[in-house]
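Written out below as structure tokens is the structure these notes cover.
Shown here: the complex without one of its protein chains, the others still in place.
Letters A, B and C mark the chains as written, and numbering starts fresh at 1 in each.
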Amino acid sequence: MKQISISETVMFYDTDCGGVVSNIAYLRFVERARSALFAEMGMDIAAMNESQLFPAVIRTEIDYRFPARLGDVVNITASLSEVQKVKVTCEFRLWIGECVENGKLIAEAKQIAALVQMPSGRPRRTPSEWLGFIDS
Amino acid sequence: MKQISISETVMFYDTDCGGVVSNIAYLRFVERARSALFAEMGMDIAAMNESQLFPAVIRTEIDYRFPARLGDVVNITASLSEVQKVKVTCEFRLWIGECVENGKLIAEAKQIAALVQMPSGRPRRTPSEWLGFIDS
Amino acid sequence: MKQISISETVMFYDTDCGGVVSNIAYLRFVERARSALFAEMGMDIAAMNESQLFPAVIRTEIDYRFPARLGDVVNITASLSEVQKVKVTCEFRLWIGECVENGKLIAEAKQIAALVQMPSGRPRRTPSEWLGFIDS
Partner (left out) sequence: MKQISISETVMFYDTDCGGVVSNIAYLRFVERARSALFAEMGMDIAAMNESQLFPAVIRTEIDYRFPARLGDVVNITASLSEVQKVKVTCEFRLWIGECVENGKLIAEAKQIAALVQMPSGRPRRTPSEWLGFIDS
């Protein structure tokens, strides 16, 4: 299964006056992980700029499990969980600590993205080789 | 049913280089509508500052239906759809146009919030009068 | 002198864990006021979309005088203070209270914007009628 991990340190601008990371800021962490995952799948930003083929997020789900705070190092694991004709599903786990099993789970998210050809905005078929990223 | 509507004009900072509103920016629109809805339910910011009782978002779902663009006036309707012991569910419709029926639906979202007593972070029961906001 | 005023209520996403409005968030308030000022000068977003002529910010200065907090209503006054061949200077005052004289000054900012023709990115001359917006 295609999967990547990144780490991000919580900045002041990620937090709100509740003292914890704002529910909106987590989506920046998710976008960074999604970009890294698509790069791993052959769609890095240079490739997207050339092909003008972009993944457009059409659905986001996120469950906030435990608050992260200023200075926390948040690990984000992104994996490709489903490939359909014109869309793919990515799953994300955000956690603090040495490894995801022993760490503290901060949030879980899922995003569905559709491939869109710019500038027409027309949907495009997902590359057939992406199906191979799912098995086992 | 408790329901409010607000309008927001799309700013440059709400858009991304795809030419449309960023999937993250929609959550600012949702937060503004949620704040207005909670104010209508008796929890405006002054009341929250005094009671130190805050709604913490524990889940967000959002479906992006149609892209909004720079200068669009986005209407956001927020309604309270469920009241449970320690959490409530709010639903949001974002649309462009004269009315939600004839307008263009931009996005739909749902958020679940839990009431939290600060600074302890303990969950609190939802006010019993909120149940009355749901019927009919 | 061309001048406009707007008001914004501080949202959770505008604050950081210092309990006050983030230094970055003030620039959203400034951008909203700048957009309203340019609309007053004949460059609203519809006009910009048609002409493809946009003001690009080339310099920002901001002094943070006093912290604003969650729920504060921040008033922002924007005025056109200088018109040059290819750029204009806008000045901003952000304050809380009934009027700018008796209110609490939160921040002062200045932005220089150049008119840019898209998609070429070429600089364009400021409209000659804008000089009339400065005197007295």
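Keep this in mind: contacts are C-beta pairs under 8 Å (C-beta built on N, C-alpha and C of every residue); 3 or more make two chains touch, one makes a residue touch a chain.
Predicted model only: the values in this text are computed from it and were never measured.
Checked against the full complex, the one of A:L53, A:L70, A:V86 or A:I134 touching the unshown chain is A:L70. Although one chain is not drawn, the whole complex shows that of C:E31, C:D72 or C:E91 it is C:E31 that touches it. The chain not displayed touches chain A at residues 9, 11-13, 28, 31-32, 35, 44-46, 48-49, 70-71.
In the full complex, chain C touches the hidden chain at residues 18-19, 23-24, 27-28, 31, 54, 56-64, 67, 118-119. Although one chain is not shown, part of chain B still touches it, namely residues 12-13, 15-20, 22, 24, 69-70.
In this section, only the chains that are shown with their structure count from here on.
If you lay the C-alpha trace of chain A over that of chain B, the rotation comes to 180 degrees, to the nearest 5. This structure's chain pair with the greatest number of C-beta contacts is A-B.
Of all residue numbers seen at the chain A-chain C contact, over half occur in both copies; the interface is built from largely matching residues.
Chain centres here are Cα means. That of chain B falls 27 Å from that of chain C. With centres defined as mean CA coordinates, chain B is found 23 Å away from chain A. Within chain C, contacts with two or more other chains are made by residues 12-13, 70.
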